[in-house]
Each structure stands twice: as structure tokens, then as C-alpha cells.
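The complex is shown incomplete by one protein chain, all other protein chains being positioned as in the whole.
And then chain A:
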Amino acid sequence: MTGRIILSVALGIIIGIFVFPQAAEAYMGIMIDIGLCLLLFFVGIDIGKQGNILKKIKKMGFKVLLVPLMVAIGSISGAILGGLLLGLPINEAGAIGAGFGWYSLSAIELSKHSAELGALAFITNISREVIALISIPFIAKYIGRLEAIAPAGATAMDTTLPVISRSTDGNIAVIAFITGVALSSLVPILVPTLMIILK
């Protein structure tokens, strides 16, 4: 699975660089949206096949929200530590980590401070998405199914959800979607806030 995921993404990147003109970028968003909707429909079927998942989620209750909380703490502290190794200011590294893989929003937010910081947030969070796509099947197999949600961050509700669903099951897919929604709502709040409070 991981091999074929790497192959699909890598082939796309190479063709994107050498075959498609930059003008094609305008149509990519809609293409991805259509593909994504189709896949989310399939993820929904997987979820439905598991039986009454709402009951199970209710049983877990607020504990489900521990997953996004832990991913948020891990992403921010991890980025700060990585930033210390690179000599980045704590607030900048923390804010980039709080992008949780949502590269467009974190980049827009941080380019208000400087173009360089926006670019770093952009590339870091794209890298996070690509690494997540590649590593999720591996993590699900060797570390744990719930842990497989962690690399995805905010993208667990859209682009990486199909990979999580294929690598785990409908139960985890539901938790992943909830995690993605929770983290996505935190991005616009945390990114600017961390820039100020960690200064």
C-alpha cells in the first residue's frame, strides 16, 4: 500500500512539473474536490458497514476529543523542538506546527508576518501532508490504528481520510473525521495566537 501511495504521488509531482503548464493550476482545485467527494462517499460506505457507529461514539463520549488535543500538543511541541535545532524562534516554529497540515491557511496567516515565514509554513505543512499519506499505512500496521490518525492532523477530515480508512476501519475513520474537524477549527485561532503568546 505504502509503495503504491508513494508511486502515485511521485508520478503526479513529476508530471505536474514536466508535463502540465502552470496555467493548469486553476483547474486542479476542482479536480481534487471531485475526487475527494467520490472517495469520501466510499469512506462513508465503510463507516456504514460497521453497523451502528453512533452508539459506539456515544459510549466513548468526550474521550474522542483527546485525540485532537494530543495531536495539537504533539504538533506544536514537536515543531518547537525541531525549530530549536534549526535556530528558529519558538513562536514562529510553534505557529508553523499549529498549521496541522492545513498548508493554505497557515501560510496565508503567517505571510502577514513575513513572506519567508509564510513560505516555510506552506512547505512544512505540504511536507506534513505528503509524509502523512506515505506513513499512515505503516503506522496503522506497526504502531497502532488510533496513532495512524496523528500524522494527518487537520487533513484527517479530507485528503488523508481515505488513506486512514483504507489502512484501519470505519470506527477509526469516524474518529479521524472528528479529529480533523476539531483541528481544522483550531488552526485559524492557534496560529496567530501562538505567534503572540510564545514571543
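Here is the rule we go by: a residue touches a chain if its C-beta (ideal position, glycine included) is under 8 Å from a C-beta of that chain, and two chains touch if they have at least 3 such contacts; residues count from 1.
By our rule, contacts and distances are computed from a predicted model.
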From "YbdD/YjiX family protein", "Lysine exporter LysO", "Probable membrane transporter protein" or "PD40 domain-containing protein", the hidden chain's UniProt protein name: "Lysine exporter LysO"
Hidden partner chain, residues of chain A it touches: 4-5, 8-18, 20-22, 24-25, 28-29, 31-32, 35-53, 56, 59-60, 63-64, 66-67, 70-71, 73-79, 81-83, 85-86, 88, 93, 96-97, 119-120, 122-128, 130-133, 135, 139, 143-147, 149-151, 153, 157-159, 162-163, 166, 168-172, 175, 177, 181, 184
